[in-house]
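Removed: one protein chain of the complex. Kept in place: all other protein chains.
Here the chain labels run A, B and C in written order, and each chain numbers its own residues starting at 1.
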């Protein structure tokens, strides 16, 4: 059961990494995009993927929706990895450069602020950790309840 | 050739609908999401898709990245359908309600302003044209050059 | 007492217009900018002001912060005018054209969506209701409690 492996000892809260791995396992979009978890710490994570030809737009470069989805996954998982269930309230993205097909793109997400039940994240998406191609600000609403409890049903 | 069918008579500019159909044909993400073109007019279009189980998030509802991608496609195609090549500069999304699996979601995009080489779009994503689940503001930068010329290479 | 004049008969909820007038009276920034209330309906209002020389920026046109403030006032008052106390959670603004000194600028604000305790507004700022100079999307968080009760303390 995903639940059992994510929760481990019922006494200890699962680590951000174990929660992110558990969430990734049951997330079909994460799987479809072939995302790898590079870093998974409290309040900071980094995900990477290859811009495959089937993930491009009309003009043959990485689809803007795919770049956004990678970033959304990065900040959403970073928030949920703290253990409380949360959902994306809003996000904004600025595109700086195309995501070339065949290249590896990396989304680095950090929590930058908290206010009540709202948490704010900054994500930089870059080509292989180097040239930035997008900057994203994401806002999560914390609903409460445990992420692991939800995963148990999946 | 997509080019030939999109451009039709070389003398006449292709209609928004013909351009959108031509762009959709060569766009693998559009194809993967199973998007249908409901409306394609100058400055206004409407796209729809079913929230399939493989398009859900960790918690079993439509992935926020997929909802964004549908909206991005709607405003991006609406802009490019006027014939000049353009790319997304930035976008922001507010999520209002989940996208239930199995339901049909619809993105209705309208141009709301122009300023020099920038065009602004509002998109409402709803469940079947009814209950809104997200509102999106998209900003396109118009690069110039003809969309059909680019499609000829695909 | 501002409270008494705003609330009128304790049995009847004050109208949007009476609430907006009462809020405007105790708001020093509203007064400083010389804003006029053009329209005050449920979910829709319109405010206007002259771009005075003391409200310009380094380059001699209307200050972007002043244009934002007018728009913020328009959507914030529109939300509070429904009677429940609310505060701005976030906002984004796109500038389309300068606000020429000496001209009258108008902010037209409409509620576009509600989701739980969140309400969303679109504002168009134009020169005299004609040429648009900025578009704004504002998000209000509804705190509850009555606006008139707060005004009583001012």
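Throughout what follows, a residue touches a chain if its C-beta (ideal position, glycine included) is under 8 Å from a C-beta of that chain, and two chains touch if they have at least 3 such contacts.
Model, not experiment: these values are computed from the prediction.
Asker: Per the definition of touch given earlier, which of C:64, C:83 or C:129 contacts the omitted chain?
Answerer: Only one of C:64, C:83 or C:129 touches the chain omitted from view, namely C:64.
Asker: In the complete complex, which positions of chain A touch the hidden chain?
Answerer: Missing-chain contacts on chain A: residues 92, 94, 96-97, 112-113, 115, 120, 122, 132, 135, 137, 139.
Asker: Extract the touching residues of chain B with respect to the undisplayed chain.
Answerer: Listed in rising order, the touching residues are 89-90, 92, 118, 139.
Asker: Across the whole complex, list the residues on chain C that are touched by the chain not included here.
Answerer: 23, 26-30, 32, 53-60, 63-66, 68-70, 72-73, 76, 80, 85, 87-95, 150-151, 153-154
The rule is simple: only the chains that are shown with their structure count from here on.
Asker: Let me check something: if the centre of a chain is the mean of its CA atoms, which chain is farthest from chain A?
Answerer: C
Asker: At the interface of chain A with chain B, does the proportion of residue numbers present on both copies reach over half, so same, or stay under half, so different?
Answerer: Chain A vs chain B: same; shared/all numbers exceeds half.
Asker: When the CA atoms of chain B are placed over those of chain C, what is the turn angle between 0 and 180 degrees, to the nearest 5?
Answerer: Angle of the fitting rotation, chain B to chain C: 180 degrees.
Asker: At what distance in angstrom does the C-alpha mean of chain C lie from that of chain A?
Answerer: The mean C-alpha positions of chain A and chain C differ by 36 Å.
Asker: In whole angstrom, how far does the Cα centroid of chain B sit from the Cα centroid of chain C?
Answerer: 33
Asker: Enumerate the residues of chain C that touch no fewer than two other chains.
Answerer: 92, 139
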